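The complex appears here without one of its protein chains, the remainder shown in place.
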Amino acid sequence: MIIVMKNSVTTEQIDEVVKHVISWGAQAHVDRGDVQTVIGIIGDKAEILRKPWGSFAGVEKVLEVSDPFKMASRKFHPTDTIIDVEGVKLGGGHTCVIAGPCSVDTEEYVLAIAKAVKAAGATMLRGGAFKPRTSPYTFQGSGEDGLKILKTAKQETGLPIVTEVMSIDQIDLVYRYADVIQIGARNTQNFNLLKALGKMGKPVILKNGIATTAKEHLMSAEYVMSEGLKEVILCLRGTRTYETAMRNCLDVALIPYLQELSHLPVIVDSSHSTGIRPFVMPVAYAGMAAGADGLILEVHPNPCEALSDGEQALLPNDFEYLMKRLEGLKAWNQRDWKTQAKSTK
Amino acid sequence: MIIVMKNSVTTEQIDEVVKHVISWGAQAHVDRGDVQTVIGIIGDKAEILRKPWGSFAGVEKVLEVSDPFKMASRKFHPTDTIIDVEGVKLGGGHTCVIAGPCSVDTEEYVLAIAKAVKAAGATMLRGGAFKPRTSPYTFQGSGEDGLKILKTAKQETGLPIVTEVMSIDQIDLVYRYADVIQIGARNTQNFNLLKALGKMGKPVILKNGIATTAKEHLMSAEYVMSEGLKEVILCLRGTRTYETAMRNCLDVALIPYLQELSHLPVIVDSSHSTGIRPFVMPVAYAGMAAGADGLILEVHPNPCEALSDGEQALLPNDFEYLMKRLEGLKAWNQRDWKTQAKSTK
Amino acid sequence: MIIVMKNSVTTEQIDEVVKHVISWGAQAHVDRGDVQTVIGIIGDKAEILRKPWGSFAGVEKVLEVSDPFKMASRKFHPTDTIIDVEGVKLGGGHTCVIAGPCSVDTEEYVLAIAKAVKAAGATMLRGGAFKPRTSPYTFQGSGEDGLKILKTAKQETGLPIVTEVMSIDQIDLVYRYADVIQIGARNTQNFNLLKALGKMGKPVILKNGIATTAKEHLMSAEYVMSEGLKEVILCLRGTRTYETAMRNCLDVALIPYLQELSHLPVIVDSSHSTGIRPFVMPVAYAGMAAGADGLILEVHPNPCEALSDGEQALLPNDFEYLMKRLEGLKAWNQRDWKTQAKSTK
Partner (left out) sequence: MIIVMKNSVTTEQIDEVVKHVISWGAQAHVDRGDVQTVIGIIGDKAEILRKPWGSFAGVEKVLEVSDPFKMASRKFHPTDTIIDVEGVKLGGGHTCVIAGPCSVDTEEYVLAIAKAVKAAGATMLRGGAFKPRTSPYTFQGSGEDGLKILKTAKQETGLPIVTEVMSIDQIDLVYRYADVIQIGARNTQNFNLLKALGKMGKPVILKNGIATTAKEHLMSAEYVMSEGLKEVILCLRGTRTYETAMRNCLDVALIPYLQELSHLPVIVDSSHSTGIRPFVMPVAYAGMAAGADGLILEVHPNPCEALSDGEQALLPNDFEYLMKRLEGLKAWNQRDWKTQAKSTK
């Protein structure tokens, strides 16, 4: 961390900062420039970095040098994490397509969807039994009935189940049915929930928040991992901007960026990022082209009857077409580029 | 709600939409224009409005006419809600200043702060015992020990206590000590928590989310109110933008805007919106000038030692100066304007 | 256009709106609902749509039905525009890669870059002689000297020249050298410049603004086209958000979205959207995967010596590797999807 002092800083103010740095167990290197004095702080302890340096007299601003995440960082875990869900692998070159209805509605629909997405090549089944809705007056999810339907679908297709947990009191129930736990955008920074999941034993798909940065996304993964769980999947579902054409804005550059910063798998949810059926597919395709480790998509045979988010559901035919197109796609791979482009230099 | 059909729409597609509208218990008025066909839907039932109209063939877009909040809306409750916390009133012309440390640290500090802010004119005491922090490695709050310190401070000063609840499992504990419950920006759309609080009997200060709209803020209030609780205080703490000068961006226009849409009191948290001590005061002052019903501010006698957010804490002298300045401020009042400016027309 | 009236609207207020609608030459359909009265306005004249309806008494809000662009709209020109620049085609299935230095520096560098990108498969050469820089104290471009260097490079490689115009007084000079004119993000809404270019005879690459919407981007194209020029190329270079990982945020969903709304070609500038060399390539690749009509990229053999934007310049080896990878990429095509996915239904 680097503390930039004001032009008008006094020797006493510099000494005061240095005194505190030392009292908190770190070292301070003072660099008195012609224009500006800068104090470098050495000592990578999170608590020290978080002290309110900005409130010391004479401080102009504070510049952070290191990233605050550790267990999620590739610096501390250089090889890709590979997650294994009942034989379905994700990360480190293994890609995975998770598909299913937004909300679990009828057993008939869910079974039909599960069979269709399995036939088309999906490797896991998604479906929400608890739904975070903006309005308290809309459908809030089918609860345990929905979870039972998902279990039936798993028995018939063999597809592992991905489903959402919205609060700590749902954990016991959901963990009886789910294989992978999903955390939605509104809970990305629900730190108590993250810590609770970190003590459990099932992989977690962690979506970015509506306006979290990529590094905050990693800090939320760090919350889960700091409690012991190693299997976290980062999911990009877009963030909010002033643009209203799409439901959200998903920057595919964050796929290789997160993969460079972290060893965790990165998947793309283009159903929520676009929110509009015809645009779900090209974004899913582009996301895989950019090197994503997988997709999570909503599929429904009759979107007009879906209990939530029907506008963004792919028809089974759409999904089948997308899966066929993905077969012929050779994804971008930063490691190949580093090896091949540079070797010719 | 209005459904705009594509230029290329067929009679069958129009009929299909109309059939569904009627089957869901509403009425459809079809207006076949020269350029575009538009279907108006009459029937203000939330479930109908939320159907996936966009997934019907031939639909170009859907325009919402009504706002989705009801109990929080001034249309359904025309007079200002006045909240009474042990004799301290808020709303309907009663303003209120809530002040205290960000985190509860030592009893000595908290008592000193409580006495100082009381002397300067604060009417409630704030202090966090449970803290939502971006990093799992930083101070997470003092828990029940902190709540006990707040209680002592209340006994000595008479100031009611405002403190944060982060998850459902903290409710029992916190309600034993708190007079007003605070919901932070990361929990604004933690719908399970909102519903749980709505069943309890104490007023809730609901901050806007990091990237919620004013109307979503009201929808979150609606979640609380739909469970029975009527006493919700809307708190503006800024939202995230590309600008990095301040911690967040608080638009004072939202104060009169929320007061026009809703009967609930609106207070301003300029400690979190600016994040920088010298700017907390002018924004607090401007917020009250714009007609806010109150303030919630962080005060600490020694910000360099504060356990969190020291950069934004006012010194007791700052707070005292601000309170003196606020005495001489005559707030803007939209009702006065409507009466006086128009009467001269 | 639809005008939604307030709950409290009076018959006089409705009549006042209707009277004005008729006086301005359009028709008004009043729909008095139980909850809300809505006035539909028929008559697609831009001036009428732009009247200040919101300032009429009793009006709650105004909902637009039609898009305001016409010549840029696919509704008015259903087939893809194909632009031909000295035999290089762009749009309607023809893709194009434009590459070169950010700024024109030395003849030696520019010639080397032009030959390298030509050998790797680029079809046009880019290079800035006039540079919009945030600081007046940094390099502002090499002016006519730079344009002459570009001309030499064209003579040696045959690559048509793409270069930027920043103001009307540069038009005469630049048009003597350029084959395609580029308008940068800070001039996207410089309407006088757009109109001036619309009267000239060379194709224009129009970048989106730092915070323009996709529809505003099209409205800026409309400004050019309303003066007569038909050959406008839309270029996505990302927009500004709160995320600081990349220089800007480019949503690939806007590629098929713009192609649906408009017949104009859409190209991707991932040099400016990411601003960081290793991320330029995966985003370029993903953009082409999503169906973009082309790329515009910065290449420099010695980025450490580049006069501007060295951080984002690809090395010639990078560019060659990217071009080889693009050969094997089969782009997404919305028309194929519509034909094939639905035919199996």
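Chains: A, B and C, in written order; residue numbering restarts at 1 for each.
By definition in this document, a residue touches a chain if its C-beta (ideal position, glycine included) is under 8 Å from a C-beta of that chain, and two chains touch if they have at least 3 such contacts.
This one's a predicted model, so the numbers in the text were calculated from it and none came from an experiment.
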Candidate in contact with the missing chain, chosen from B:N7, B:T152 or B:Q340: B:Q340
Residue among C:H20, C:K89, C:K115 or C:K230 that touches the chain left out of view: C:H20
Residue ranges of chain A at the interface with the undisplayed chain: 2, 4, 7, 29, 31, 33-36, 38, 40, 42, 44, 63, 65-66, 75, 240-242, 244
Missing-chain contacts mapped onto chain B: 211, 213-215, 238-239, 241-246, 249-257, 260, 270, 273-274, 278-279, 281-283, 285-291, 315, 317-318, 320-321, 325, 328-330, 332, 334, 337, 340-342, 344-345
Chain C residues that touch the omitted chain in the full complex: 20, 46-47, 50-56, 68, 132-139, 166-170, 186-187, 189-193, 195, 209-212, 216, 219, 222-223, 226, 239-240, 276-277, 303-304, 306, 308-311, 313
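The rule we apply is simple: only the chains that are shown with their structure count from here on.
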For chain B paired with chain C, centre-to-centre distance based on mean C-alpha positions, whole Å: 38
Chain A and chain C: spacing of chain centres that average the CA atoms, whole Å: 30
Inter-chain centre distance, chain A versus chain B - centres from mean C-alpha coordinates, in Å: 27
Per-residue overlap in chain C, given as positions that touch at least 2 other chains: 241-242, 244
